[in-house]
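With one protein chain withheld, the remaining protein chains of the complex are depicted in position.
Right after this comes subunit A.
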Amino acid sequence: MSDELDRIRREMHAVLQQLGVRPDDSLQITRRTFIHRSLLFGAASVGQTFAWWPLLNTIDVAHAAEAPFKFAWISDTHLYEKSLNTRFVDKVVRAVQEVQAMDPPADFLIFGGDLAQLGKIEELELGVDLLKDLTIKKYYIPGEHDWYLDMGKKWGELFGQPNWTFDHKGVRFIGLDTVSRGPDYWTVKKMTPEERMGHMATLDGTVAGAWAGVGRDQLDWMQKILADWDKSKPIVIFSHNPLYEYYPPWNFWVRDWREVNEVLKPYTKVTNIHGHVHQVLYNEIGSMRSIGMLATSWPWPYAPEGVPKLTKPMIRADPGDHFDGVGWETVNVNAEDKVDVEYIMWGRKEVFVQSDPDSSLSQPEKLRPRMADNMWPY
């Protein structure tokens, strides 16, 4: 597996990381994990139900031509039915309360996919119910967990078109669907919808394959909606999966990143904000910068290989302490190009690793893919 990943990575660097090509530094993006102080101090009694990770992310966008503004992001809530798991519900409730309490309010919310865990109607409807207390405008993109039980039927009924675009204060925003174009692994094996969903819902599964992709049709659509956009004006693209190759075995990529790059290459201020990875992540690919967002549900460890060199890793999880290091912190990931990536993570004084022992990456791993899901009758 490593050799193949190395080959792809070398190709990606050769294609995308040409000498002198970087994202334009006149677009400033500040990212922080927003926790409302008043809620924080009142949270002790319900603290046991919350895990160790930040609940949501807010993003300040400053562009010279327009007034700065802020929007919020929540994703990867992975809701089960309430009767099975209340922890995840509690965290969504809290995230919603905190976004709602923002002052001044966020201009809008992006929900970055994986609202549900197993794509069930009850799970998706629970998500809608929990998010309805949030009165600002909400935009949704799908995650694979939302989609593969009924192939997006219920999601579509609830949220409409999975890809969309709008302009806001000088920025063109695009929501992409990177989940619905997975190759058909179920028909030949005569899988039930639940079996299909089960394979899709297993991050390290080997059956669903390289399901993450943008697709030619959607790339054409994106090219069309960008045709009238000034090449030097900012574009923010939301996707569930990162729009580059980080770790294909977990679909921490889109398989057609080359074509995505072809479409976006002429534009100098492109930022991709994505979910799926449940971790702090930062990368620059060609003229696009890419920021990975945190989940409300649980953190994922960094992949055993392929973590972008520009990522300053987040501190390793202490799964035993729900209130570990509560506080705010500002960290400049890359002050040089004026991208002030700032995480203020619930339950943490320091979001980024300070020394080797704070990092899960301090223990090099060699991992094998699982084997039992490829065996009969799985």
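We adopt the following convention: contacts are C-beta pairs under 8 Å (C-beta built on N, C-alpha and C of every residue); 3 or more make two chains touch, one makes a residue touch a chain; residues count from 1.
Following the convention adopted for this analysis, contacts and distances are computed from a predicted model.
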Write down which listed name, "ABC-2 type transport system permease protein", "NADH-quinone oxidoreductase subunit N", "Cytochrome aa3 subunit 2" or "Thiosulfate dehydrogenase", is the UniProt protein name of the chain that is not shown. "Thiosulfate dehydrogenase"
From A:Gln117, A:Asn241 or A:Ser287, the answer for touching the chain not displayed is A:Gln117
Would you mind spotting which of A:Ala14, A:Val188, A:Ala227 or A:Ala372 touches the chain that isn't drawn? A:Ala372
In the full complex, which residues of subunit A touch the absent chain? 80, 84-85, 87, 117, 202-204, 249-250, 298-301, 303-304, 318-320, 357, 360, 363-376
